[in-house]
Each structure stands twice: as C-alpha cells, then as structure tokens.
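Removed from the display is one protein chain of the complex; every other protein chain stays in position.
Chain nomenclature is as follows: A, B and C, assigned in order of appearance, with residue numbering initiated at 1 for each chain independently.
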C-alpha cells in the first residue's frame, strides 16, 4: 500500500490516493482508494511521459509532465495541475505565498512602456500602475488593492524578466507622504 | 580533431570522417574532412535521436538510431545503414560471418510447414528445403548452394524463432551416404 | 442511430472507424489481443476489452468471445473492418442471433459472394462478362485437370474459392507445373481460410485491376462511387491504388459502373462492397470477385467523392437510406494511396518486426495518413505488417503523384524496415508516371529496392550526432523502468574513445 497526497493547483483541499498493486503479472493493475471511492485501474506506458489508464473498461490516454515542482496531467482533452505534497519532508512546500501582496510583478517577460506610480503615492484597487508590452500586445498592470507605493524598480523602455518586481507597496500604516 | 571510421552495411570500404570543432559559441559548427573532400557543417538537436545538419546553406533534417550495433541514419527520405569501426578495440567486430553457409536459418519467426530434407541427402542450389509460414504468407527456403544435409533440426508445425537453425549442411567432402 | 459500436478489428482500420463513430457521437468499444495491449487502436477507443492470446485464431477471429463481450457491454452493432471476421457468414449470422447489428451485407450475400464460383454464376446471370475458367471437384485427378486447363489455355490461374488477398493463388505457365501449383494453392487456402477448395481460370496477361465501390441500402437503392485502379500489386497484394483509373474513358466508366450496380441489385446487395474487374489492353472488362466489406483502399474513394464511407455504412446498417444518390456523386480531382508496410524490399519483402523507434508520418493539406501505429509501437509477427496508408489528393494525377512523392520523402520510419523507398521507386518510374499500369508491372519492370550510395551528409550526421550525443534510442529512454536511462551513445565505448 502506498499513499500519495495531491493538492489541486490554486485552491482546494489535499486529496489522498492510496494504491495497491493487485497483480504480479506483466500488466500493472492496481486497487485504488480515493476518499470513499474505490476503483480497479490498469496503467500502461506508451512513451516518455505518456500512457493510458484503464478504469472499468474505459481507456484514458494521458500525458504527464513535471515542471517547476508542479504535475500537469492531460486527460481527455483537459489539463489538470496538481501539487504533490510530501508529508514526510522537513522543508515547507514553499507554496504558501503571502495573502496580501507586497509588490507588483511582471506577469511575463516584456518591455515597460509607462509607469503611473511614484514612491509614496497612494493608489486605489484596479488603478493602472504599469503599462507593459509583451508579445506585441500592450497590457496594463493594475493595483491588486488600495495602498501606497514604496518603491519603483523599473523604468520605461526597460526589458524585464517574468516575475521581476516592478513596484513595491508600503506595508499597512507605513509608507511615504499622502 | 577526432576521427571516426564507418563501414557501409553489407559491402563497401571503411570511410574515415575527421571532424574539428570550429566554433566555441552556442552553435555546433565543424570542419569536416571526408577522403579528399572538405565541408563546413553545423548540427542542431531537435529531440532524442533527431536533429538537422546545415551544410553549405542546405538544411538536412536527420534521424539516427543505434540498434544491434548498427547505426541507421534517415536523411532526405532514405535510410542508410552504417557500422562504426572501433580501431582501438581489442575484441573482433563479430561481423565476419563464414563465407560458406553451414546451415539454413529461419529468416523470421514463423511456423514450419514442410521439410524437403533428410539427413545425408544431397541437394542442388536453389532446391526448396523448407516451407515456412509467417505473417500469414507461405515462403520457401531454398538451398544456398549444392551440398548435402547433415541434420534436420525442426519438424512440421513447429513454431521457430528468427535465426533458428532449421537444417545443417555437411562440410565439404564429408557427410552421409549419396 | 447506434449508441455503442464494437470494432472487431485492429490496426489502422480500427483507428479510422473509431474516428467516424466518435464524430457521430457513438461510443466505440475496442477489443485487443495481448500483443496489442499498447496498440493505437486501444488508445483511441472509448472502452477496450481484452481477448487473451496473441494469434488471430485465439483473438480477433474468436467471434464467440467478441459477441459475448458485445452482449456484456451493451453494444448495439459491430463493425468488422476488413480481414478477420469481415466476410465471415457465420459471424454475421451469430450477430443477428444475438440481436446485434452486423455492419455489412446480409449473411446470405456474404456466403454467396464469398464463394467465388457462386459469385461468378450470379454475375454471369446479371449479364456481367467473366473470365473463361473451370470450377469443380479437383479430385477428378490431374489428367482430367490438365485437360480442363488446356481447354482454357495456358497461362492458367489457380485461385482459392474462399477468401482473397493473394492467398491460395498460383499462376501456372505450363502443364508440368499444374500439379504442384494446385497442391500449394490448396495448402495455402486451407491455412488461411480453413477451406482448400480452388478453381482455375484463364490468366489474362498484363491486365489492369479496376474495381468499383458499390453501396446499397435496405430500401432497394444501389449506387456506385466510381472506380479505383489497383494494378500495382506484389504477389497479388495491392500496394498503390488510385482514382480515377488512367485507363477508363468516361464511356467505359459508365458501362462498368452500370454493370456493377446491375449485378449488386440482382443479388439484393446492402452496405459497402467492391466489385473487382480485370481490364485488358483492349478495354474489355471481366468480373473477378466481390468483396463484401469496406476495402483497405476506400480512402481513395472518400477523397474524390467527399463522402465518408464508414458513416454511410452506419446509416445504412441502422436502416436508413443512402446519404447520396447516383446523381449526387461526382469524381473530383485525383486520389492516390500507398500502403506502408514493415517489410524489407532488399530481402525479398520479408516482414520486418520490432519497435518503431522513430515514426513521423507526413502532414499537410490534401495529405491523409490512416495509421495503425505511433512512435514506440511494436510491430509483431502475429498480424499483417501494414503500418499505415498514405493517401493524397491533387487536382490531377501529376499533382497527386508529386504530392505523394513529397510526402513519402518526409515519412520517417525507423526501428523496422519499411517499403517507403521502394514505393518512391515505383512512383517515379516513367511507365507509372505515364499511367501504363498492369498487375505484372513490378515484375515486368524488375522494380526492386534501390541501393543508394551513402551520401557524405549521412556520414557527417552519424559522426556529429555521436559527438554531440544527439542520437538516442527511444526504447532505452522509455522502457527502462526504475533505473536512470543512459543513452546508447554514452555506452558506445568506441564512440567516445577517440
């Protein structure tokens, strides 16, 4: 018996999948327990990261990819993202991001076109703070909530990487002049 | 400078290919010497066993496979088979088969249908010795030269592997009654 | 319409049938042998059930097991594909007994057309010309048979009464070969069809093989969907098919099509079928046989008519009317099909088995590949070595040939040996380009696998790929479980030693 714990990417409760091999022959057959549900499943590999499942006669080709610590599973035309939770690990999963944002990040690589933020200035939720261009499309990065600018870390014309911090926000009750 | 020696599968003289890297940047560019011919070539990998060559502007996608000690190179719609000759190796290549055949082998897996050979019997070149069925097709295995049967190692109805010895031939001047 | 259809077949035809079924909103149920556990036809189905064993006799021919699975899993209808049970009267009858629709003609028609002697009689009765021949009990003895053969005139052709596909066929050039040829044909027919019954007919020199696609429904409608010329054959196995035939004038096409429909109507033909003819150098045509199933080369017809024949089979089998009338049908442009086999043309076309380490079919506008395999698939000894069919369409024959040649040159098959280079040799032969085809084309023009000199670029690729670690084997990467996979280049000592 082997137990694995997955967390759906984004929100969602961890899910336990218990698997038990039921067959010692060539085929890989398993008894699966998933919450209160049980199923008999077979798996077969058809290539690197590719295979099919057979559950109750239904054949389900899948593809699987592990990237940036995340598992993506393509199944019947949909891609599902999962995190594998290591219940035995010492280190934290690192996926517990701060609930409130402390900065504005570049959602993808691109060029900064325009900045509507100066250190100390207050802003309202949805206010356009930075205009970027990426893949030949212009996009406006808006404030996630009301707040105040702490620091501006980019300038117009600058090429920025994905995830680059463009603007930092003052912590609640702190920051520059009104 | 690195030198490799290839032998075309089947007949053909070994060919020396000398390669010298000419570029230390990202791209893999080489100076190639092949008999009296020189060429500048670039190579790029596009996947496992796949890539393209660029020789004098011409782009040549290729696929390559090493199987049973043989290299197969697919290039521009044709597959070429090569042996890599190890000039430093101690062991022999193992590809020097006896010039005269001492036996009849199954060219592929299948079922023996009929045997026209009895130990000691003489046969002429092209005489049908064994009839096999494989992939639902009947095929006749004929004698490679004049000779005499030494031993019959299969029987009708038998399922045989590829390469199985079906009939052995007596050595020259020896063998059973005329 | 049906809700769940079982496909009693494997390989490319099972994959192709599943596509139409699924696009019609019908659930597909596959069956598979042990050897086919990882086969493509299993992966594309909605459900799949095992048929234990490997040989056809243990698996895809076991109609008792197939019908039991169909009953167990609520299947409405069974599509037999081609080969296997597709022309088996007993299977069609057993389906009817189990109240499962057999997608094909009635058991009676299958039986009659399956017996080439009866089929010939029926077509003679419908006024269709046939090849002169003799049929009867071969146990009358070799002397009597020699007399009959002499009456027909040599060369004479021995054929199996049951089945097709070149099995149980022998050409007899002269009297002294008659006895051994009859014996061999009987043996092969017995092995292939469980029926050693054979007959003789006049062997027509350099005939073209031209067949007409026919289609009937249960409301008495029968149409033809024009011809396919399938003259390029090796050991009576078609390898290149096309439509229109370069040999048919519009008048001859009309005449042959009408003959095919007339005979089909006379026997109450329903569903898809093919009437095969020989056409001699003077444009005379002779009935050969009827195939009471979807033909391997049906995509050629689909590409020139823009109708899906599997869809039409389902409509007709469900009691519907044919989705086209004779007047609706047009022959547009030119379609060509090449059958891609795992076989080694340089070794007498021996089937080649193994893993498809590289498999990249060509793609592009007006190119269709009906493939039964994908990269990593196993080609086994148990079944027919056809990997796929490559079908192209062009506005005319020259354009179709150019497209086919382009596509074949880009079709990567490695791990097993394929007939792709052989097909390109045929396609680029001046007589093929001129459309002067006949069934002895390959023998007469002594077309063999080309022996290509190794170009410098192949040596450079081999040398640089080894140097750079580009080369690797798929099976090494895929099938090693549990331990880190090492590419074959790394383990090639000689390679790294320099």
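By definition in this document, a contact is a pair of C-beta atoms (placed from the backbone, for glycine too) under 8 Å apart; a residue touches a chain by one contact, two chains touch by 3 or more.
Everything numeric in this text was worked out from a predicted model, so none of it was measured.
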So one chain is hidden, and I want to know which residue out of B:7, B:54 or B:81 touches that hidden chain in the complete assembly. B:54
With the missing chain put back, one of A:64, A:127, A:152 or A:165 would touch it. Which one? A:64
Touching the hidden chain in the full complex, which residues of chain B are there? Just list them. 27, 44-48, 52, 54, 57-59, 61
Contact footprint on chain C, counting only the chain that is left out: 16, 19, 22-25, 299, 302, 306-308, 332-333, 361, 363-365, 368-371, 395, 399, 402-403, 406, 468-469, 472, 477, 481-482, 484-487, 490
In the full complex, chain A touches the hidden chain through residues 2-4, 6, 8, 12, 15, 17, 19, 28, 30, 32, 34, 37, 39, 41, 43, 45, 48-51, 53, 55, 60, 62-67, 71-80, 82, 84-86, 88-89, 107-110, 113, 133-139, 162
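Note that only the chains that are shown with their structure count from here on.
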Max Cα-centre separation from chain C goes to chain A
What's the distance between the Cα centroids of chain A and chain C, rounded to whole Å? 49
From the mean C-alpha coordinate of chain A to that of chain B, what's the distance rounded to whole Å? 51
So which stretches of chain A touch two or more other chains? none
Touching two or more other chains in chain C are residues 474, 477
